[in-house]
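Only a single protein chain was left out; the remaining protein chains are all shown in position.
Then we have chain A:
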Amino acid sequence: MAQPLVKKDDDRDDEAEYSPFMGIEKGAVLQEARVFNDPQLDARRCSQVITKLLYLLNQGETFTKTEATEVFFAVTKLFQSKDMGLRRMVYLMIKEISPSADEVIIVTSSLMKDMNSKIDMYRANAIRVLCRITDGTLLAQIERYLKQAIVDKNPIVASAALVSGIHLLQTNPEIVKRWSNEVQESVQSRAAFVQFHALGLLHQIRQNDRLAVSKLVSSLTRGAVRSPLAQCLLIRYTSQVICESGNNTQSGDRPFYDFLESCLRHKSEMVIFEAARAITELNGVTSRELNPAITVLQLFLSSSKPVLRFAAVRTLNKVAMIHPTSVTNCNIDMESLISDQNRSIATLAITTLLKTGNESSVDRLMKQITNFMSDIADEFKIVVVEAIRSLCQKFPLKYRSLMNFLSNILREEGGFEYKKAIVDSIVILIREIPDAKETGLLHLCEFIEDCEFTYLSTQILHFLGIEGPKTSDPSKYIRFIYNRVHLENATVRAGAVSTLAKFGAAVDELKPRIFVLLRRCLFDSDDEVRDRATLYLNTLGGDGSVVETDKAVKDFLFGPFDIPLVNLETGLKNYEPSEEAFDIDSVPKEVKSQPLAEKKASGKKPTGLGAPPSGPPSTADAYQRALSSIPEFANFGNLFKSSAPVELTEAETEYAVNVVKHIFDRHVVFQYNCTNTIPEQLLEHVIVIVDNSEADEFSEAFSKPLKSLPYDSPGQIFVAFEKPEGVPTLGKFSNVLKFIVREVDPTTGEAEDDGVEDEYQLEDLEIVSADYTLKVGVSNFRNAWESMGPDFERVDEYGLGPRESLAEAVNTVINLLGLQPCEGTEVVPPNSRSHTCLLSGVFIGNIKVLVRLSFGLDGPKDVAMKLTVRSEDETVSDAIHEIVASG
């Protein structure tokens, strides 16, 4: 062939130039494949053509159905050749082409012949190919051979049959399950690989039979498993058995723990690691059990192999979430990993250290992280920022250095997601740590001076508008905000105008100066900015003198917008331009029922700027406003608490009803949110009949029925009860929905004239003690406790009887009282015998309450509790004891 001469010591560029596949074309290769049909086969040439076909397939090239069929038929001709190398290529090629079901028949006889061949290697390969291309019917025909192959004395044949079994189990489980005796036999094979594959298959066959798996594990943990891979499988199955069998509390020993522990001394690192990980993942693992595993993982931290370092630090990172103290010993080794070349390892090390570090090590750690941050990618930086946020929440006193760190990294280069993570963290810290507010706000102000992301600038401006006016010197933020009006794009400018107006409305002394600034905005080039400035100037009090802004105006301008945007959009679309102005009050405020998935998503904890504290407070505001707009409830006073909606119907029933309990000082209002889910029905005169025979201290005061309830358009029914003032009165109410049904023609949407009276039983509803307490956290419990003083302290001890666990007892008491757990004390470390939980909140009548609960295990399961309550009123302290005593 006319190939250009290549020097012997040719350099790399030349080599790359003359790739054997240069200029390769599918059409040409398919032409070449005709050599497969030659009467005198050239094995070498055929192998080359197959290689080219493989190259094409591996480059993502696809063959049309006809091309594939043609190649497949041609390849089957090659079974005539006795050349071993070519035969091996043929096996591979058939697997790669995966012939369609109607073509398989062409090759099955050749493969069946090979499967019974005296040459072991033909047998092994033929099994693999057949199992790849076969369907159920053919499998039944060859099953006999496969069963024989599983116990073949040649490990390659046995292995081929076993791995085929693993794959076939997915498609033909009933056939493969019949092979379990043969598979069981090959688990005892002397060939390490056969044992590995047999163990994998046997476990898959028996995985739903707990007893069989347990027996398998028992027998193998006593014997010798040859392959490290099989040993790893065994460890996994063992931990599964341990998990299912639960703790053997009688003797305190865990079954099979000794086996796992002995694997920590295995010669293969893979096995050691698998055992260590299995131990760390045991349910309720004790520190005595954990220590040997931590020790080997610690050794791996300084291994020369990056994979081992990664595996170890990843596992320790997980352990640190539940048992931070157990990992503390590894901190020194982990600190040296901060400079690891592999940034995944370094990031894991940092985040683990942030979890295990104590208050005194925070500053040192922050210094190390500062150097590290400059040379990792944004996605790793986000992980670190999130870890720092949780650290700051854990050690609020260290906010200064952590906040400084966040502000420093905020100034450096970074993409949007990274900057957003930092800003979110600062916002969360400002919300949770009152002392951090002023410094945090100033950091955010500095950031918007040079922020390239419009979204972040506007969100920060909005946040400044809420928090800035509440600080000791709001005027210092004005400069930063007003600068935006000069330097930024229209969106940010409009945001800045609103923020300025908020300061003006909230801080009367600033109002004249704010007005000067707002007037300057009247000449802005953007109409939205001008419109906002005009609106604020006209509504906030005309001449801008030092006067208090009217509450109604504040609510109108800055109050939460309680009209769903969807409804507003529909309203505006339906509005026809006329003399009459658009009336916003005509827009309905009811939210259309959300699908379940959305409900779940919206229930997520609000974080950072993306979700300003619009969650609970604004819902409460909305309820307060909605209730006060009903004249009968106007004199009930301030709303103390609204519960989360309690479902009174099963999911997917004809009528979906949930109830929100609104607690007032002397009244309780039940708000029944009803949805009609039947398109063919219109409900009218809908009421809820409430039976309070099991709540005799309550007397019904008023009921507001619903005039009509069309399909998929929620409506509300209110029923109010009177109750003794300021007392946590309890009771149970049963409910029946009563209505008149009118049939609706789904095509025309018209309802029939006649209706039928009907009723629908709802679940019962209870007023419980927790309805009279509000969850309000304190940032420093000890300070709050000391400053409350012991004047109205009440202490008593209670026996809670036998409990499932200490954690379960703690949880029950927290739920009973409905108070906010503080400083993460709701989490009970596994296996602890005592625990202290701190709670805070507000009792009905707006009385602050602090609670200190000390739990101890008395005997094996009995839980004893000491309850100490401090509050601003002794009757409330007594009431809390009353709740516990009767609960």
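By definition in this document, a residue touches a chain if its C-beta (ideal position, glycine included) is under 8 Å from a C-beta of that chain, and two chains touch if they have at least 3 such contacts; residues count from 1.
Just so it is clear, contacts and distances are computed from a predicted model.
The protein name that UniProt records for the chain not on display, among "BMS1 ribosome biogenesis factor", "Coatomer subunit zeta", "Histidine-containing phosphotransfer protein" or "Phosphatidylinositol-glycan biosynthesis class F protein", is "Coatomer subunit zeta".
Note that of A:Arg210, A:Arg236, A:Arg265 or A:Arg782, the residue touching the chain absent from this view is A:Arg236. Contact with the omitted chain, checked across A:Pro155, A:Gly495 or A:Gly731, is made by A:Pro155. Touching the missing chain, out of A:Phe72, A:Trp179, A:Phe259 or A:Phe310, is residue A:Phe310. Across A:Phe36, A:Tyr122 or A:Phe698, the residue that sits in touch with the chain not pictured is A:Tyr122.
Hidden from this view is one chain, which touches chain A at 12, 15-16, 18-21, 47-48, 50-51, 54-55, 58-60, 84-85, 87-89, 92, 95, 119-122, 125, 128, 132, 154-156, 159, 163, 166-167, 193, 197, 229, 232-233, 236, 269-270, 273-274, 305-308, 310-311, 314, 342-345, 377.
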